[in-house]
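Pasting a structure below so you can have a look.
Omission of a single protein chain aside, the complex is shown with its protein chains in their original locations.
Here is chain A:
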Amino acid sequence: MGKKTAKQIAIYGKGGIGKSTTTSNISAALVEAGYKVMQFGCDPKADSTNTLRGGEYIPSVLDLLRENARVDAHDAVFQGFKGVYCVEAGGPQPGVGCAGRGIITAVELLKQQNIFEELDLDYVIYDVLGDVVCGGFAVPVREGIAEHVFTISSADFMAIYAANNLFRGIKTYSSKGGALLGGVIANSINSDFHRHIVDDFVERTQTQVVEYIPRSLTVTQAELQGKTTIEAAPNSEQAAIYRRLANKIADHTESKVPSPLDAKELREWSSSWADQLIEIERKTQYVAVDA
(Lines give C-alpha, C1' and ligand atoms only; values in the text may rest on other atoms or scores of the structure.)
Protein backbone atom coordinates (compact mmCIF):
# COMPACT_ATOMS: atom_id res chain seq x y z
CA MET A 1 0.00 0.00 0.00
CA GLY A 2 1.26 3.43 -0.94
CA LYS A 3 1.81 6.13 1.59
CA LYS A 4 -1.14 8.29 2.48
CA THR A 5 -1.00 11.89 1.37
CA ALA A 6 -1.37 14.52 4.04
CA LYS A 7 -4.48 16.64 4.00
CA GLN A 8 -3.27 20.18 3.47
CA ILE A 9 -5.21 23.13 4.76
CA ALA A 10 -4.51 26.84 4.52
CA ILE A 11 -5.85 29.39 6.96
CA TYR A 12 -6.07 32.99 5.83
CA GLY A 13 -7.49 36.19 7.26
CA LYS A 14 -6.84 39.82 7.99
CA GLY A 15 -3.85 40.74 10.12
CA GLY A 16 -4.41 40.26 13.85
CA ILE A 17 -7.74 38.51 13.41
CA GLY A 18 -6.65 35.38 15.28
CA LYS A 19 -5.16 33.14 12.59
CA SER A 20 -2.18 31.93 14.59
CA THR A 21 -4.17 31.47 17.78
CA THR A 22 -6.92 29.52 16.05
CA THR A 23 -4.55 27.51 13.84
CA SER A 24 -2.42 26.52 16.83
CA ASN A 25 -5.48 25.36 18.72
CA ILE A 26 -6.64 23.34 15.73
CA SER A 27 -3.19 21.74 15.45
CA ALA A 28 -3.13 21.05 19.20
CA ALA A 29 -6.59 19.50 19.09
CA LEU A 30 -5.61 17.29 16.14
CA VAL A 31 -2.39 15.96 17.71
CA GLU A 32 -4.27 15.42 20.90
CA ALA A 33 -6.70 13.29 18.89
CA GLY A 34 -3.76 11.19 17.69
CA TYR A 35 -3.05 12.63 14.26
CA LYS A 36 0.34 13.57 12.87
CA VAL A 37 0.19 17.29 12.29
CA MET A 38 2.48 19.97 10.95
CA GLN A 39 1.77 23.67 11.38
CA PHE A 40 3.52 25.74 8.72
CA GLY A 41 3.70 29.44 9.51
CA CYS A 42 3.77 31.43 6.29
CA ASP A 43 4.48 34.80 7.74
CA PRO A 44 7.78 36.74 7.87
CA LYS A 45 7.13 37.39 11.58
CA ALA A 46 7.73 33.66 12.17
CA ASP A 47 5.50 33.63 15.27
CA SER A 48 2.78 31.26 14.14
CA THR A 49 3.85 28.25 16.19
CA ASN A 50 4.91 30.06 19.37
CA THR A 51 2.09 28.80 21.54
CA LEU A 52 2.77 25.24 20.42
CA ARG A 53 6.29 25.53 21.82
CA GLY A 54 5.91 27.29 25.14
CA GLY A 55 6.22 30.73 23.65
CA GLU A 56 9.57 29.96 22.05
CA TYR A 57 10.65 31.16 18.61
CA ILE A 58 12.20 28.63 16.22
CA PRO A 59 14.69 29.35 13.42
CA SER A 60 12.80 29.75 10.16
CA VAL A 61 13.48 28.08 6.82
CA LEU A 62 14.67 31.39 5.48
CA ASP A 63 16.90 32.00 8.49
CA LEU A 64 18.69 28.82 7.53
CA LEU A 65 18.73 29.78 3.87
CA ARG A 66 20.22 33.15 4.72
CA GLU A 67 23.19 31.41 6.33
CA ASN A 68 23.69 28.50 3.94
CA ALA A 69 23.35 28.07 0.21
CA ARG A 70 21.99 24.54 0.68
CA VAL A 71 19.58 23.78 3.46
CA ASP A 72 18.53 20.45 4.86
CA ALA A 73 14.81 20.94 5.39
CA HIS A 74 14.94 18.72 8.49
CA ASP A 75 16.81 21.50 10.26
CA ALA A 76 13.74 23.70 9.95
CA VAL A 77 11.33 21.20 11.49
CA PHE A 78 10.79 21.37 15.27
CA GLN A 79 8.44 19.51 17.53
CA GLY A 80 6.08 21.02 20.06
CA PHE A 81 2.99 20.15 22.08
CA LYS A 82 2.43 16.38 21.98
CA GLY A 83 4.85 16.03 19.08
CA VAL A 84 3.22 18.51 16.70
CA TYR A 85 5.66 19.51 13.94
CA CYS A 86 6.35 23.22 13.70
CA VAL A 87 7.85 25.05 10.71
CA GLU A 88 8.18 28.77 10.14
CA ALA A 89 8.83 30.09 6.63
CA GLY A 90 10.24 33.34 7.94
CA GLY A 91 11.31 36.15 5.67
CA PRO A 92 13.43 39.22 5.18
CA GLN A 93 13.60 42.15 7.56
CA PRO A 94 10.58 44.40 7.16
CA GLY A 95 11.00 46.79 4.26
CA VAL A 96 13.57 44.87 2.25
CA GLY A 97 13.58 41.95 -0.12
CA CYS A 98 10.54 40.01 -1.20
CA ALA A 99 8.60 38.23 1.54
CA GLY A 100 6.25 36.69 -0.98
CA ARG A 101 9.08 35.00 -2.83
CA GLY A 102 10.35 33.87 0.58
CA ILE A 103 7.12 31.97 1.22
CA ILE A 104 7.38 30.29 -2.17
CA THR A 105 11.00 29.36 -1.53
CA ALA A 106 10.26 27.92 1.91
CA VAL A 107 7.25 25.89 0.82
CA GLU A 108 9.11 24.57 -2.21
CA LEU A 109 12.10 23.58 -0.12
CA LEU A 110 9.99 21.32 2.10
CA LYS A 111 8.12 19.92 -0.86
CA GLN A 112 11.30 19.18 -2.79
CA GLN A 113 12.82 17.30 0.11
CA ASN A 114 9.64 15.26 0.57
CA ILE A 115 9.33 16.15 4.24
CA PHE A 116 5.56 15.73 4.36
CA GLU A 117 5.75 12.16 3.08
CA GLU A 118 8.74 11.31 5.21
CA LEU A 119 7.02 12.43 8.38
CA ASP A 120 3.94 10.51 7.30
CA LEU A 121 1.74 13.46 8.16
CA ASP A 122 -2.02 13.42 8.36
CA TYR A 123 -2.42 17.18 8.32
CA VAL A 124 -0.39 20.15 7.20
CA ILE A 125 -1.91 23.44 8.24
CA TYR A 126 -0.58 26.66 6.72
CA ASP A 127 -1.05 29.82 8.73
CA VAL A 128 -0.73 32.48 6.05
CA LEU A 129 -0.14 36.18 6.46
CA GLY A 130 -3.27 38.34 6.19
CA ASP A 131 -3.91 40.09 2.92
CA VAL A 132 -2.87 38.24 -0.18
CA VAL A 133 -0.78 41.17 -1.36
CA CYS A 134 1.20 39.33 -4.00
CA GLY A 135 1.63 35.98 -5.68
CA GLY A 136 3.89 34.64 -2.95
CA PHE A 137 1.18 34.69 -0.31
CA ALA A 138 -1.14 32.88 -2.67
CA VAL A 139 1.26 29.97 -3.03
CA PRO A 140 -0.49 27.70 -0.50
CA VAL A 141 -3.71 27.91 -2.53
CA ARG A 142 -2.02 27.10 -5.81
CA GLU A 143 -2.15 23.70 -7.42
CA GLY A 144 -0.51 20.90 -5.53
CA ILE A 145 -0.26 22.49 -2.08
CA ALA A 146 -3.34 23.01 0.09
CA GLU A 147 -6.68 21.62 -1.06
CA HIS A 148 -8.86 23.46 1.42
CA VAL A 149 -8.78 27.05 2.51
CA PHE A 150 -10.50 28.44 5.57
CA THR A 151 -10.81 32.13 6.27
CA ILE A 152 -10.93 33.59 9.71
CA SER A 153 -13.08 36.65 10.04
CA SER A 154 -14.75 38.61 12.77
CA ALA A 155 -17.86 40.67 12.15
CA ASP A 156 -15.72 43.76 11.52
CA PHE A 157 -16.06 45.11 8.04
CA MET A 158 -12.32 45.30 7.44
CA ALA A 159 -11.99 41.62 8.30
CA ILE A 160 -14.83 40.81 5.95
CA TYR A 161 -13.23 42.87 3.19
CA ALA A 162 -10.06 40.84 3.63
CA ALA A 163 -12.06 37.60 3.49
CA ASN A 164 -13.79 38.76 0.35
CA ASN A 165 -10.43 39.56 -1.21
CA LEU A 166 -9.20 36.12 -0.41
CA PHE A 167 -12.32 34.66 -2.03
CA ARG A 168 -11.36 36.53 -5.17
CA GLY A 169 -7.89 34.96 -5.04
CA ILE A 170 -9.39 31.51 -4.57
CA LYS A 171 -11.75 32.06 -7.46
CA THR A 172 -8.84 33.09 -9.69
CA TYR A 173 -6.85 29.98 -8.91
CA SER A 174 -9.86 27.63 -8.80
CA SER A 175 -9.90 27.18 -12.56
CA LYS A 176 -6.19 26.32 -12.50
CA GLY A 177 -6.38 23.49 -10.04
CA GLY A 178 -5.94 25.62 -6.94
CA ALA A 179 -7.46 25.13 -3.50
CA LEU A 180 -11.14 25.70 -2.86
CA LEU A 181 -12.90 27.32 0.06
CA GLY A 182 -13.93 25.22 3.02
CA GLY A 183 -15.64 28.05 4.82
CA VAL A 184 -15.34 30.87 7.28
CA ILE A 185 -14.18 30.48 10.87
CA ALA A 186 -16.01 33.25 12.69
CA ASN A 187 -13.78 34.57 15.46
CA SER A 188 -14.59 36.91 18.34
CA ILE A 189 -18.29 36.39 17.96
CA ASN A 190 -19.87 37.46 21.21
CA SER A 191 -23.34 38.60 20.19
CA ASP A 192 -26.16 37.58 17.88
CA PHE A 193 -25.61 40.73 15.96
CA HIS A 194 -22.03 39.71 15.09
CA ARG A 195 -23.30 36.30 14.15
CA HIS A 196 -25.95 37.77 11.82
CA ILE A 197 -23.40 39.87 9.96
CA VAL A 198 -21.12 36.91 9.29
CA ASP A 199 -24.08 34.67 8.43
CA ASP A 200 -25.35 37.20 5.93
CA PHE A 201 -21.90 37.53 4.35
CA VAL A 202 -21.41 33.77 3.91
CA GLU A 203 -24.86 33.45 2.44
CA ARG A 204 -24.16 36.13 -0.16
CA THR A 205 -20.83 34.64 -1.08
CA GLN A 206 -22.19 31.10 -1.14
CA THR A 207 -20.06 29.57 1.55
CA GLN A 208 -20.59 28.54 5.17
CA VAL A 209 -19.52 29.24 8.73
CA VAL A 210 -17.54 26.32 10.09
CA GLU A 211 -17.56 27.44 13.69
CA TYR A 212 -18.33 30.48 15.81
CA ILE A 213 -15.59 31.21 18.31
CA PRO A 214 -16.27 33.63 21.12
CA ARG A 215 -13.70 36.11 22.30
CA SER A 216 -12.52 34.71 25.60
CA LEU A 217 -10.12 35.59 28.39
CA THR A 218 -9.06 31.95 28.56
CA VAL A 219 -7.33 32.46 25.22
CA THR A 220 -5.47 35.50 26.52
CA GLN A 221 -4.41 33.71 29.69
CA ALA A 222 -3.14 30.72 27.75
CA GLU A 223 -1.24 32.98 25.38
CA LEU A 224 0.47 34.71 28.27
CA GLN A 225 1.76 31.31 29.40
CA GLY A 226 3.01 30.65 25.90
CA LYS A 227 0.42 27.95 25.38
CA THR A 228 -2.62 27.10 23.32
CA THR A 229 -5.97 27.02 25.06
CA ILE A 230 -6.05 23.27 24.44
CA GLU A 231 -2.84 22.85 26.43
CA ALA A 232 -3.38 25.49 29.13
CA ALA A 233 -7.08 25.00 29.76
CA PRO A 234 -7.99 21.59 28.36
CA ASN A 235 -11.28 21.44 30.18
CA SER A 236 -12.49 24.92 29.38
CA GLU A 237 -15.51 25.71 27.29
CA GLN A 238 -13.19 27.49 24.79
CA ALA A 239 -11.04 24.34 24.40
CA ALA A 240 -14.20 22.36 23.65
CA ILE A 241 -15.06 24.83 20.91
CA TYR A 242 -11.60 24.53 19.37
CA ARG A 243 -11.88 20.73 19.48
CA ARG A 244 -15.24 20.89 17.76
CA LEU A 245 -13.70 23.14 15.08
CA ALA A 246 -10.75 20.77 14.65
CA ASN A 247 -13.11 17.83 14.21
CA LYS A 248 -15.12 19.63 11.59
CA ILE A 249 -11.97 20.50 9.71
CA ALA A 250 -10.72 16.93 9.98
CA ASP A 251 -13.99 15.63 8.59
CA HIS A 252 -14.30 18.31 5.94
CA THR A 253 -14.06 16.97 2.41
CA GLU A 254 -15.97 19.18 -0.03
CA SER A 255 -14.68 22.67 -0.67
CA LYS A 256 -16.25 25.05 -3.16
CA VAL A 257 -15.59 28.07 -5.31
CA PRO A 258 -16.96 31.09 -3.46
CA SER A 259 -18.82 33.97 -5.10
CA PRO A 260 -17.01 37.07 -3.88
CA LEU A 261 -18.82 40.39 -3.94
CA ASP A 262 -17.52 43.04 -6.30
CA ALA A 263 -16.44 46.42 -4.94
CA LYS A 264 -19.85 48.00 -5.42
CA GLU A 265 -21.79 45.11 -3.92
CA LEU A 266 -19.48 45.04 -0.95
CA ARG A 267 -19.94 48.75 -0.34
CA GLU A 268 -23.72 48.48 -0.58
CA TRP A 269 -23.75 45.42 1.62
CA SER A 270 -21.72 47.04 4.38
CA SER A 271 -23.69 50.28 4.28
CA SER A 272 -26.96 48.35 4.63
CA TRP A 273 -25.52 46.79 7.78
CA ALA A 274 -24.36 50.19 8.97
CA ASP A 275 -27.93 51.46 8.62
CA GLN A 276 -29.19 48.57 10.72
CA LEU A 277 -26.56 49.31 13.32
CA ILE A 278 -27.72 52.90 13.63
CA GLU A 279 -31.32 51.71 13.82
CA ILE A 280 -30.51 49.35 16.67
CA GLU A 281 -28.53 52.03 18.44
CA ARG A 282 -31.43 54.48 18.06
CA LYS A 283 -33.94 51.92 19.43
CA THR A 284 -31.87 51.11 22.48
CA GLN A 285 -31.47 54.83 23.21
CA TYR A 286 -35.20 55.38 22.77
CA VAL A 287 -35.97 52.55 25.16
CA ALA A 288 -33.51 53.94 27.66
CA VAL A 289 -35.09 57.39 27.60
CA ASP A 290 -38.59 55.95 27.75
CA ALA A 291 -37.84 53.81 30.76
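Definition applied: a contact is a pair of C-beta atoms (placed from the backbone, for glycine too) under 8 Å apart; a residue touches a chain by one contact, two chains touch by 3 or more; residues count from 1.
Operating definition for what follows: contacts and distances are computed from a predicted model.
Of "Hydrogenase", "Short-chain dehydrogenase", "Carbohydrate ABC transporter substrate-binding protein, CUT1 family" or "Nitrate/nitrite transport system permease protein", only "Hydrogenase" is the UniProt protein name of the chain excluded from the display. Per the touch definition above, the residue from A:L62, A:A162, A:L181 or A:A246 contacting the chain not shown is A:L62.
Of A:R101, A:K171 or A:K256, it is A:R101 that touches the chain left out of the display. Checked against the hidden chain, the listed residues A:G91, A:P140, A:G178 or A:P260 yield one contact partner: A:G91.
Within the entire complex, the positions of chain A that touch the omitted partner chain are 62, 65-66, 69, 91-93, 96-99, 101-102, 105.
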